[in-house]
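First the structure, in the form of structure tokens, and then the observations on it.
Partial view: only certain chains, each at its native spot in the assembly.
Chain nomenclature is as follows: A and B, assigned in order of appearance, with residue numbering initiated at 1 for each chain independently.
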Amino acid sequence: MSVTPSLVADLVGVAVFAASGASAGVVKRLDLFGVVFVGAVAALGGGIIRDLLIGAVPPYAFTHWEYLVVAVLAALLLFWLHPQFNRLRRTVLVLDAAGLGLFTVTGTLKALDAHVPAVGACVIGMISGIGGGLGRDLLTGEIPVVLRREIYAVASLLGAGVVTALARVHLNRPLLITGTALLIFVVRLLALRRN
Amino acid sequence: MSVTPSLVADLVGVAVFAASGASAGVVKRLDLFGVVFVGAVAALGGGIIRDLLIGAVPPYAFTHWEYLVVAVLAALLLFWLHPQFNRLRRTVLVLDAAGLGLFTVTGTLKALDAHVPAVGACVIGMISGIGGGLGRDLLTGEIPVVLRREIYAVASLLGAGVVTALARVHLNRPLLITGTALLIFVVRLLALRRN
């Protein structure tokens, strides 16, 4: 497996979403395995749904063990290193925003590469971004975050639209990924700060 | 894309299920995006699961933007036009019954066309019919409607069985779709009235 910009962005997204899921598990006072499990679902769930939707089976997360290892390590790190419960809630939200940006962008690009039309690719990008968090929330019995905060999936959709438009211009890929992921991240953080 | 009877029935089903999901979101007092999101899940969820099960990927809803547009518009319309909360609960149930009929029939036919054997095609038809509502209920934290009301999935299964039997007789398709969808709709409404 060659190290592409898309792979690096994907693995960073896996790590931050795993930490986000693990934080949610810690907040719910789950034991070690529960924390790692929710972390792995949050980290890999969106990408697995994406791969099922574009017919890329077995999904990437099952054919490349690096994904699972990164997810488990990030969840374990969070479990052992987390300082206090109070500060965690904010950490979850920031990590979640970063994962949202990265997964939306790589998901949209994978859908476009699989020849999904523009509108569908944007939605698949959004699902890649919000799918893991949705699984995390369903598992921990929370009302899904996407239903409660208007500028969550909307930030993801906006970014997916920008990716789809710019992908046609054949922009430099690392630049495209970094820029649009950052855009989603910032929009999401601004929405968080406003509340 | 050519306008077939199956497509028209499918899009009508999308619209009524989107309105059903949106009503559920309004009842739960979700904001605009939440209402549209639950509407889209209710409208497209059953068909997406159906397409994954018969290996038709990317699912139709992602390759034909009309589906998403119809779902979003129907959800928006319901959000803006709904009169009072009291009357909505009944509207949800009637729209839901119509969507159940239409999606069961088109889902069963798609499974049969994909050479799924009779029993499996009936179950896939039922899943097409109940899948969106199941997603809607899980997202809004309700006990799924299919577990509470005996004549819901049973009405869907009954209709799927009739479709499977009649599909072998090579009946006129528009007639077959309309007739069996209506059968499920009526059985479901009678069950509602009995309670």
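Note that in this section a contact is a pair of C-beta atoms (placed from the backbone, for glycine too) under 8 Å apart; a residue touches a chain by one contact, two chains touch by 3 or more.
Just so you know, these numbers come straight off a predicted model, no measurement behind them.
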{"item": "Where 2 copies are displayed, count of copies in the complete assembly", "value": "3"}
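One rule holds for everything that comes next: only the chains that are shown with their structure count from here on.
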{"item": "Residue ranges of chain A in contact with chain B within the complex", "value": "52-55, 111, 114, 116-117, 119-121, 123-124, 138, 143-144, 146-148, 150, 153-154"}
{"item": "Contacting residues of chain B [partner chain A, same complex]", "value": "25, 30-34, 37-38, 48, 52, 55, 57-59, 61-63, 65, 68, 138-141"}
